[in-house]
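Every protein chain except one is present and positioned as in the full complex.
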Amino acid sequence: MAIGYLITGIAVWGFIGWLVDRWFDLGGVPIGIGAIVGAAGGVYLIARRLGA
Amino acid sequence: MSALSLGSEVPWPPSVNDFYLPSVVDGAYPWLTKVTILIWVAAAALIVFFLVTYRNPQLVPTKKQWLAESIYGFVRNNIAKDMIGHDGVRFAPYLTTLFCFVLLTNLFGIIPGIQMSPNSHIAFPTILAVISYVLFNYVGIRQHGFAKYMKASLIPPAPWYILPLLVPIEFASTFLFRPFTLAVRLFANMFAGHMILLVFTLGGFVMLNSSAWLAPVSLVSWLMTVALTFLEALVVILQAYVFTVLTASYVQGALAEEH
């Protein structure tokens, strides 16, 4: 479950980043940003929902 | 399996197509194949088993009745009650049916002479995952009402400015990835298990055919098959258990006030 949130976070925001990249043709940068943002969100969710 | 055609051309390497066996009756593909027959066999076997063992239940159980009861009791007490709480007894009948079905169809993958699990075709895990998906969402909506259920599922306890970041993750994790991972986990385990057994079994034949000197090695390969079959037995039981436990856990999450 915990890892699930992390992977989901990266996947969802990576995908959103990919969409942005497709529209504006930014050379893959938004994908990386999305993945990092998603990872951060995933970690936050793990902490909130499963930790405390 | 094609490997049974001893001495002749052994299909090597094993491929995805080895999972799609031809129809038993010409032209009935894919309505009447090994896996669909196995599905019917599984359903029929379970129905017969439970009806026969529970035809005339006694307070002091007979051996057969005890067996049937302990299967149900295991899922009821160790999965439904443990995961969902006292309310979980309501779901015990479905969870037990699910567990038995997955376990038996998984077991087909390692029973000698059958050695093909229907769950290595994604269609069947998909059906079960969809039922689990519908079940936990239905239960959640009925328990809380649609709006409250959505709110509980999608909005984590967090400051409002992080929510736009978190809500898509929650949505994907609860409503997209859950059924997907549920189905794929079971399918992939069965698929990979069958593939591994194929590799070692067919590999043995390939080595035997290529050179007589390799015969001892092919023997080792077949012994590996046997050993891996035991490993598969573990995986088979574990996957049936995991599928049931995850379904119960999703139901529990839907029933809970806060996730």
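So that you can tell them apart, the chains are marked A and B in the order they are listed, and the count of residues begins at 1 in each.
Quick note on the criterion: a contact is a pair of C-beta atoms (placed from the backbone, for glycine too) under 8 Å apart; a residue touches a chain by one contact, two chains touch by 3 or more.
Please note the rule applied: contacts and distances are computed from a predicted model.
Its UniProt record calls the unshown chain "ATP synthase subunit b", which is the correct pick from "Cell division ATP-binding protein FtsE", "ATP synthase subunit b", "Phosphotransferase" or "Ferrous iron transport protein A".
The chain not shown here makes contact, within the complete complex, with B. Looking at B:Leu107, B:Ala123, B:Ile196 or B:Ala256, the residue that reaches the missing chain in the full complex is B:Ala123.
One chain of the complex is left out; on chain B, the residues touching it are 16-17, 19-23, 29-31, 35-36, 39-40, 42-43, 46-47, 50-51, 54, 57-59, 61, 68-69, 72-73, 89, 92-94, 96-97, 100-101, 118, 120-124, 126-128, 131, 184, 187, 191.
As a working rule, only the chains that are shown with their structure count from here on.
Mean C-alpha position of chain A lies 30 Å from that of chain B. Chain B meets chain A in the complex at residues 156-158, 162, 165-166, 168-170, 172-173, 177, 181, 259. The touching residues of chain A, counted against chain B in their complex, run 4-5, 8-9, 11-13, 16, 37-38, 40-42, 44-45, 48-49.
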